[in-house]
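Here the complex is missing one protein chain, while the rest keep their positions.
When the chains are written out, they are named A, B and C in that same order, and each has its own residue count from 1.
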Amino acid sequence: MEHSIRNHLGALALFALAAVPLASAPALAEDPIQLGWVGPLSPPGNYSGGQEMQWAVQLGVDEINKAGGLLGRQLEVTYEDTKGQPAEGSAAAVRLITKNNVSAIFGEFHSSVALAEIEEAHKYGVAWMGTDVWADDITAKQYPEVFRVSPANSLVYVKAADWTVEQGFKNIAIIAENTDFGQGGAKIIADELQAKNVAHTLATIDLNQQDFTPALLRLMNQSPRPDAIQMVVAGQAQYQLVKQACQLGLAPTAETKLIGSSGLLQKEVWEVDGACAKNLLIVNVAQPKSQWNDKAKAFVAAFTERYKRAPTGVALEAYDTLGVVAEAIRKAGSADRAAIVRALEEIKYEGANATYSFPTTKEPAWAFHQFMDVPFTIIQYTEENQGPEEAAIVYPKNWATTDKILP
Amino acid sequence: MSYFLLLAVNGLVVGLIYALVASGLTLVFSVLKVVNFGHGSLYMLGGYASYYLISGLGLPPLLGVVGAMVTLFVFGVVFERLVIAPMYTDKVERKDEYAIIVTFGLTILITNLALVVFGPFAKSPPSFMTGALIAGPLILPYDRLIAAVAAVVLLVGLSLFLKRTALGQALDAVSQSRESAAVIGIDPKRMYTVAFGLGSALAGGAGALIAPVFALSPSMGDLPAVQAFIIIVLGGMGSVGGSVAGGVLLGLVQALGVGYLPDPNRALAYTQAFGALLLVITLLVRPTGLFGRPHLRLE
Amino acid sequence: MGSLSFSRAVQAVLLAVALLLPLAAGPYWIHVGAIAWYYAMLAASWALLAGFAGQFSFAHVAFAALGGYASALGVGLLGLPVGVSMLLAIVLAIVTGALIGALVLRLSGPYLALFTLAISEIFRLILVAEEDLTRGMLGLPVPGLFSGQSDVPYYYLGLGLVVMAMLAMNWLLSTRVGLFLRAIREDEGAARASGIDTTRYKILVFVVTAVIAAIAGIYYGHFIGILTPNIAILPEMGLVIAMAVIGGIESLPGAVIGAVVVFLLSESLRAYGEWRFVLMGLALILVQRFAQNGLYPMIEQWSRARAKPRAAATVEDRHAG
Partner (left out) sequence: MPADPFFAVAGLAKHFGGIHAVEDLSFTLARGEILGLIGPNGSGKTTTINIVTGALKPDAGSISVEGSDMAGQAAHLFARRGVARTFQVPRLFRRMTVMENLIVPALSDASERRPSAEERARGVLAFLKLEHLADDYARALSGGQQKLLELGRALMLKPSLLLLDEPFAGVHPKLLEQIIEHIRTLNRDGHTIVLVDHNLDAVQSIVSRVLVMARGRKIADGAVAEVLQNPEVVRAYTGSRAGAQ
């Protein structure tokens, strides 16, 4: 028997190999302050958005550490790829909380994943700060630990819908991707248009899809032809939509405007769509260049220098998310989880994109811990190869650089 | 009527492009009797290969396509020799499963590798020709037109190659019957290697041709692969002509389905389901495919 | 019978480790372990379907999705008690499993693979598109099963389900049905000529494995708390296939160990990002290329050769388990 067991050790080694991480050592007191970042870095998640967020956060971390860290301690962020899968998100959250012993969690791009993560954050009493997750439900659950710097769908797409109505569009087509982001946003817009009695049609697209021509042809042949197409698409499918709508002569044209989401702020829009991207309207949740503070200017410069591409709104949001969390730690005077949660409710932090605070109002439900003054602009590319910060601002009025929509 | 025509022409053009994607899969199946579940990743590799050849070496776009095909041919030959070839020996018992697993493993390997190597942001090689052909109610972007014409050229070329050249006839002989091919002095194993290399080259060529039409991303091959599966089933597995018919049928069904189904939202959401449903029904009702020659696998 | 005792010993040790793990490991590994049980159930039942019965199906994760969604909708939409809702989901899995089993009777090899792939995609697209019912990609909330904050109850529930599924499948394989399934895998025509009603057993194996997959999905949904159609995407199916193949497609304990090892490895190598999946793809190809029956049976064989060297290595006890 003894003999045979010795022979079995080989097989057990396989299992033991997998169990190695079980034995990792607990953190020491004067170790760096640990924070956890969550977001999609691989499919089926929106990995290009996640990558930009991760870069922006690391830039911020390096800045803080170079300046001496927080409370005299260095800052260390563990990045967890959640692949856009809720189970990955909840496992990542538990891992960050229990294994990496993080003081707070932030990030995320997908609402469905965020909804799984906040359950764990709530369970363990760890602050969770959403960077670019728009579903109302996230803050509507009113967990004390859950905050959000990004807009809620109701906050932005109500505005976007209102703007289209103000512009006098009479017949609006909504094209939404079949993700939490797209379906959530589309519903808000549709409801708002419904409430204002504006005709609209909804079309949902699959992100893997590459040929949208039949759907666009259908829109073209609608009578009357839509005078605006609002895309609620984050993934790369949006580039295809723009290109194909343009090649068909559907939009953007004098007859039909094309309004897109922030994915179109990435420079790839010019590589893929070329001239077709001219006259595109884009919903942007970042401040216009004219409003940039020194922080924003410095961030944009540093980001562009380091990653050889201009940051989009998502990067600014991610950078500010880290800033908010760091500020809360400073204010709390410790990396204690509960203290951070408390500090976040009292914070007033000037970031690159806005000055953040998190109200405790409970009505409407989603407003709880929701940053309300999200900068919201609608911009229009007026030249080829334009960066978003150079583009014309058509909304809101106080920031507008033009009062005329092209063409 | 012009609406119908618009949809139909668009469906036809896209269908030809689909057929091109499927042609390599067809060739591999007809000779090796293997469904290459890694086809989509080879297609993706072809797209990137041409992108880097064009942007890195400064090749003209069409030469980039040729370069991509050569690259993928070599890749296919090496993969076949190293991984697929053992299948023909007695060591491998479950041959069908073996082939599915190794080619599917190839997809997992390459798709994730692409993400690491090529990065997450979309890339797009330059257009073959910008703008669109406008004739009456018809609007056809030139890139699509060129891809469709190239598809026809490649498919006709493939058929002629199989019928007219010695190598092609040898491939065709092996696809009809390994045993009889061996009897007349053709080494089936060499033909398997050639077929897999050519199949990979065709996948790569398709990816390269379509790259300017759609953009490049590491997951760009997922959907075309599924569409290619649908097409080879529709067309009767292993028949080039059948694949063309299958591709066009799929293109038309999708275009007209999206164009005419009553609920526009659902019509679009189910675009891919149309094709999958077509596959399911074909396998149930007419397992030999709609257009192809009957195959032996079914008892 | 060396392998029998070997396999028993390994399984006993692993079960003991699994039972005691929550005492030693922190909440994270308990959480991860609880998810690993989901994959273990899927990999083992897929191994029964594909490895033993030769039905290479790509629809297995779709059955998990079916179970998870049905149970969640039963509670959320119909207002049923959780237990009733779960039962309903299982009944649905039986019916669907039988239906799919009956539809694919004439298909084998790549045709079966393509058919099930298409069915799985259609089902996933329905989950995405019918958002009024499923909430689409927003994700369907699923009520939890236990109050309290700890994942330990889920961990033990999952472990219990794995053990029960293994006992049930092992029992099935030890009866004549196991013999018939393998005969059908080897040569369906010859099996029929030997008097086996292949139709019946092919449908049976689809039903049995669909039920186990559905139970896995039900467990998973209630544990994670939210379901999205991504549960049934092709890469998830690929993960299950990789687990079963690497562990051993013709060995139920091999598949379970494969699932646990692959999942835990991919968790512990998170720092390597996408490289983990590159490695997994490579491992899948290499295992299939050089150890077609998977690593566990190889280790089993190796240990037997060490324990009792003998010339004739043809006798294997593949029911060790």
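Note that a residue touches a chain if its C-beta (ideal position, glycine included) is under 8 Å from a C-beta of that chain, and two chains touch if they have at least 3 such contacts.
On a predicted model such as this, the values are computed, not experimentally measured, just so you know.
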Worksheet item: For the chain left off this view, which of C:L179, C:L269, C:L282 or C:M298 is in contact with it?
Response: C:L179
Worksheet entry | Selected residue (touches chain absent from view) among C:A12, C:A190 or C:A305 | C:A190
Fill in: Interface residues of subunit C (partner: the chain not displayed)
176, 179-180, 182-183, 186-187, 189-199, 312, 314-316
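Note that in this section only the chains that are shown with their structure count from here on.
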Discussion item. Building nodes from the protein chains and edges from chain pairs that touch, which of line, ring, star, complete or other describes the result?
Written reply: complete
Fill in: Pair exhibiting more inter-chain C-beta contacts, A-C or A-B
A-C
Worksheet item: Any idea how many Å lie between the Cα centroids of subunit B and subunit C?
Response: 31
Response to the item:
Rounded to the nearest Å, the gap separating the Cα centres of subunit A and subunit B is 36
Worksheet item: Can you list the subunit C residues in contact with two or more other chains?
Response: 125, 128-129, 235, 273-274, 277
Worksheet item: Going by the touch rule set out above, which residues of subunit B reach two or more other chains?
Response: 112, 115, 222, 269, 272
Worksheet item: In their shared complex, at which residues does subunit C touch subunit A?
Response: 2, 5-6, 9-10, 13-14, 17, 24-29, 31-32, 35, 125, 128-129, 131, 136-139, 141, 149, 151, 220, 224-228, 230-231, 233, 235, 257, 260-261, 264-265, 267-268, 270, 273-274, 277, 295-296, 299-300, 302-303, 306-307
Worksheet entry | For the subunit A and subunit C complex, residues of the former touching the latter | 3-5, 7-8, 10-12, 14-15, 17-22, 41-44, 80-81, 84-87, 90-91, 94-95, 97-99, 111-112, 115-116, 119, 123-124, 135, 178-180, 182-184, 204, 206
Fill in: subunit B to subunit C touching residues, read off their complex
29, 34-35, 37, 82-83, 86, 91-94, 96-102, 104-110, 112-113, 115-116, 222, 226, 229-230, 233, 237, 266, 269-270, 272-273, 276-277, 279-280, 283-284, 287, 297-299
